[in-house]
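Entry: subunit A
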Amino acid sequence: MEDFEPIVIAFCCHYCAYTAADLAGTMRLQYPSNVRIIRLPCTGKVDVRHLLEAFEKGADGVYVAGCMEGDCHFLKGNFRAKKRVALAKRVLEDAGIGGARLEMYNMSAAMGPRFAEVAREMTEKIRQLGPSPIKRAKGMAHSAERKENDRAPQGAKV
Partner candidate 1 sequence: MIIAEGKPIQEVLAMIAPYDKIIVAGCKGCVTVCSAGGEKEVGILSSALRLARQVQGRSLEIKEVTLERQCDVEYLEAMREYADSFQAIVSLACGAGIQFVAEKFRKHPVLPGVNTQFIGVAEEQGVWTERCQSCGNCVLDRTGGICPVARCSKSLFNGPCGGSKGGKCEIDSQVECGWQLIYDRMKELGQLDKLEEPMPIKDWSTSRDGGPRKRVREDLKI
Partner candidate 2 sequence: MKSGSRLEKLLTGGHFVVTGELGPPKGADVAVVEKKANLLKENVDSINVTDNQTAIVRMSSIAVSALLIRMGLEPNMQMVCRDRNRIAMQSDIFGAYALGIRNILCLSGDHQKFGNHPTAKNVFDLDSIQLIQAVKKMRDEHKVLGGDEIEGAPQMFIGAAANPFADPFEYRVIRLAKKAAAGVDFIQTQCIYDMEKFERFMKMARDRGLHEKVHILAGVTPLKSVGMARYMKEKVAGMEVPDEIIDRMRKAGKEKAREEGLNICVEQIQRLRQVEGVHGIHLMAIEWEDAVHGIVERAGLLPRPEAN
């Protein structure tokens, strides 16, 4: 599908990943507008149900981005998230969606470039995997809405 633009949902913790995203913006780094950010106080707040719901609502890929292991602002939240992501990957595999469409990443608040890199990496990966199987089954062609994202630099290409 030539015009497939993945919808990627990123659950980001306020203290690290979301701040890194902010930094990426101020540094004028390019990252795809395919990535829709959801801010959480901590990735430890992520529930397996949220991850699955994202796919039910049409996400082609999802990732959870938290603090570096050992540096979680709430001590162990990112470890809990890691295990829940692992569980959700298995559920997605069993459901026929594919566990590869969900990932966990870690970064510090200072890692603006890393945030952008992850966003690019994940978007590209999902692009290769194609639209979520629930859309393929419906024979739906899908293109992401190209909304202006105030974090993406002016005139940025995706």
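As a selection rule, all candidates are chains of the complex that A comes from, given by their letters.
FYI, a contact is a pair of C-beta atoms (placed from the backbone, for glycine too) under 8 Å apart; a residue touches a chain by one contact, two chains touch by 3 or more; residues count from 1.
Note that the structure is predicted; figures quoted are calculated from it, not measured.
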item	value
Candidate from 1 or 2 that touches subunit A, complex-wide	1
Contacting residues of subunit A [partner candidate 1, same complex]	47-49, 52-53, 55-56, 91-92, 94-97, 133-134, 137-138
